[in-house]
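Here the structure is laid out as structure tokens; the discussion comes afterwards.
Missing here: one protein chain of the complex. Every other protein chain is in place.
Moving on, here comes chain A:
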Amino acid sequence: MPSEVTATAVDDNPEAYEQRHVHAVYDHIASHFSSTRYKPWPLVSEFLLSIPAGWVGLDSGTGNGKYLGLPTDHPGKFWTIGLDRSQGLLNLARTAGGSDKIREVVRGDVLDNGWRRGAFDFAISIATIHHLATVERRVAGVKRLLESVSPRHGRILIYVWAIEQDEHSKRIIPVSTRERICVDAEEQCPSGQDVFVPWVLSSDNARPKVPRGEQAQNVPPDAIRRYYHMFSGEELRVLVQSAAKELGLKVGPPSSNEADANSSEGVEIVVSGWERSNYYIELRRWQI
């Protein structure tokens, strides 16, 4: 069932705002959310297929932990540890939705640094950074990922929701929001768009309490409004560049020509793009 996205503005306490419109929402919708999120995204699976045996990774904002059990054909080839703030989702992630396989999960905030520095070989952040309510917090989110992986070989994959939605998207962007997007688009929309995306508990899996015709009007009463920052074209790349700069990392491929000390550590953008209504970016850290 299509759900309507509405524009919103973050108030001056982004932490409390996220608590209300992200953490509380996920705890509330955990089991229903999980039942709709069982299929790994192809590009994420592909990234994980390229991970060598013996590596350890972080899934920052693991949700129901659907990536923790990969690769399914080589169980235990590498280990992915799931981090999330929602106790409800972690309880599901831990057992991978009730199977006898136990996953490794940790409760924490994606802006915290509760790991040995550079302890991981890789990190994935899938549909998580877009729940952080200010640009400073999103930069901090990327910094935490860059710090969590090995400075010599650490690999990172980030996915965020895009303003540019494909035709198969179940979400309807209202015209008023579209207009705002178009206005911004003239300036390449550097700041993206803050929106609420309703979560309708009574649709799909659960029995509708009222006929569909009545429910379809605007936002149903039992919909829960989740905060998202919809990313615009270059915004994810800019975010990575800001985070790298704050950490003193050069952005680009390793270059042995530059002998100055400042270029001895960096992060390379391996690939970036748009897929199925999301922007993604793959990074690799290097040290000379």
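The criterion applied here is as follows: contacts are C-beta pairs under 8 Å (C-beta built on N, C-alpha and C of every residue); 3 or more make two chains touch, one makes a residue touch a chain; residues count from 1.
Note that contacts and distances are computed from a predicted model.
Please identify the absent chain by the protein name in its UniProt record; candidates are "2Fe-2S ferredoxin-type domain-containing protein", "Trm112p-domain-containing protein", "Rab GDP dissociation inhibitor" or "Replication factor A protein 3".
For the chain not displayed, UniProt's protein name is "Trm112p-domain-containing protein".
Specify the residue from the set A:H21, A:K66 or A:R85 that touches the hidden chain.
The single option touching the absent chain is A:R85.
Among A:V56, A:V135, A:L247 or A:V270, choose the residue that contacts the chain missing from this document, as touch is defined above.
A:V56
Looking at A:E46, A:D112 or A:E275, which residue reaches the missing chain?
Looking across A:E46, A:D112 or A:E275, the contact with the absent chain belongs to A:D112.
Please identify, in ascending order, the residues of chain A that touch the omitted chain?
Given the touch definition above, chain A has residues 52-56, 74-79, 81, 85, 87, 90-91, 94, 102-109, 112-117, 119-121 touching the missing chain.
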